[in-house]
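A single protein chain has been removed from this complex, and every other one stays in its place.
Up next is subunit A:
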């Protein structure tokens, strides 16, 4: 584990009746779970819900007091499967993962769970990773709710609403025997705010107690003929029950005047964005008091036909605000209107873009267009008249460079790809498949290694068509997180069983680094509640892969290069796997920097390494950068009229990982790099010896200086 402490967060989880919580959305959800008597929680990390997992992992003590079981599941499928505990037992359970990739992985378990139905409330908290900053394919979780018939909550993005949705979700689940999914968008997860807390509640039946009184009912098993009965039950019983519950409890909300020529239907998560657009059009105030009626879908599946039709009554046109594609909600609502023979005209993706994020501008443009067309009288004069043209702002689209994410300063994965690039210079371009994780940044410049990713743990599996081998071996890359998530079975067992001739590189950075440093099986850390320290190489041997090379210091570019070359050229049969291990530098620095500062303060001997470039020696070709891309290895322009090109320069953020020197050496680049180790608090003998050396060196330097012209101090 990355040695981060969530003490402050855990204190917030202990708040009781009448107190106020201030913090992030995702932590508010965690607190709400405890207030609602959850019996077990689990999940799989990933943006934007990692924080929930991290806090829970550190809150073992609190969870123990409440009798709540916490499980860091191996993957999303395992997490969803854990909800099986709520099938027969009246225990509330919650799991979390990111959408839509997490739902993809979990879909088998989710489908079975939905078919069986639940007794205790089962809640899946999905962090929808869509739009700006997302690292995954742009899809919607919504489809899974529709295909498996579980209910989808999409609350308004403020803390009280999100917290309320957790309680509503459990009750809705229990009232309808159906699992419920609570969708929170990436910004809602990180939105800050306050809500009034309640006391935490122990589960009425704990998982421990349940083990003492086991239950089973074959009617719940997904086998014919019960599975046919499940389908009927979903439609005849659970769905109407859900509609009833949603109406009676008022889960969806209506704002604004009763009488109006138009109305707007909005996914709860987009309520704030819609209000902002109406504010800017002069139709709402800062408290959300709106002149246009709004029907807020805090439940986006199922859609309650009767409620929707009532909202539409007396209106000429209704706009649906629904982000992403396909437009499931709009289609469903159109069907409702059509079946009811309603004359109301439904607008949606005709004014909104079908694909892409609903940014402030998109929302303003679309809502403005809808209102201008459907109800121009509503709009104040300012909104109708176009603004006076502002000054012409110079176009910077050609100036501003793109800035995609990349490896951090000192990242141990950088030398692996530098080595790979060097090998490709010798042996030519290879077929390379990648996986999910930081290593995927290698597909971007300056490395441009790897051309496809098929999913978590599927890197080597994605090369399966090439398992038979050829002139050059296929290479796949997978992280340690991906390895344990699903890679061992889907990728490596697959390789071994099919006698693959391919090469796989496992990037092992000591824990699941990309998602925040969560422990996994091969973590090096001691973890009192988890089994760690299981080497990846051992697991590979276990599935029958014998050609395994362990590299314990990836910064050794020369060794990395030689091992990769060997894997690509050896005569050995079967899969060739390289486990490249070095700790994630981001997390390592978080841990070590304060310790180092303290040690220096206390007078202990500390060596602090950092790299530098002799600018007079650097010729400004930037070959080193094309093998690095390190944020701390940058360029600077010299004040020298003789030099046209900027030279390499290393800024103080350098952590002295060594990649620069190793690459300069292995690629035979140039002699401009040097490493400077500053020794703090040296031993007395060491200082004396160094002083003597410095005097000899100084004498030689002064002697030469005195015999020639010196231009020092001049640029």
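Please note the rule applied: a residue touches a chain if its C-beta (ideal position, glycine included) is under 8 Å from a C-beta of that chain, and two chains touch if they have at least 3 such contacts; residues count from 1.
The rule is simple: contacts and distances are computed from a predicted model.
Only one of "Peptidoglycan-associated lipoprotein", "DRTGG domain-containing protein", "Xanthine dehydrogenase family protein subunit M" or "Indolepyruvate oxidoreductase subunit beta family protein" fits the UniProt record of the hidden chain, and that name is "Indolepyruvate oxidoreductase subunit beta family protein". Residue A:288 is the one among A:288, A:316, A:356 or A:574 that touches the chain not shown. With the whole complex as reference, residues 22, 47-48, 129, 132-135, 157-158, 186-188, 190-193, 271-273, 275-276, 279-280, 282, 284-288, 359-361, 363-364, 382, 390-394, 396-397, 399-409, 438, 441, 444-446, 514, 607, 610, 612, 614, 616-617, 619-623, 625-626, 629, 631, 633-635, 637, 639-642, 644-646, 652, 660-661, 664-671, 673-682, 686-687, 690, 693-694, 696-698, 700-702, 704-712, 714-715 of subunit A touch the missing chain.
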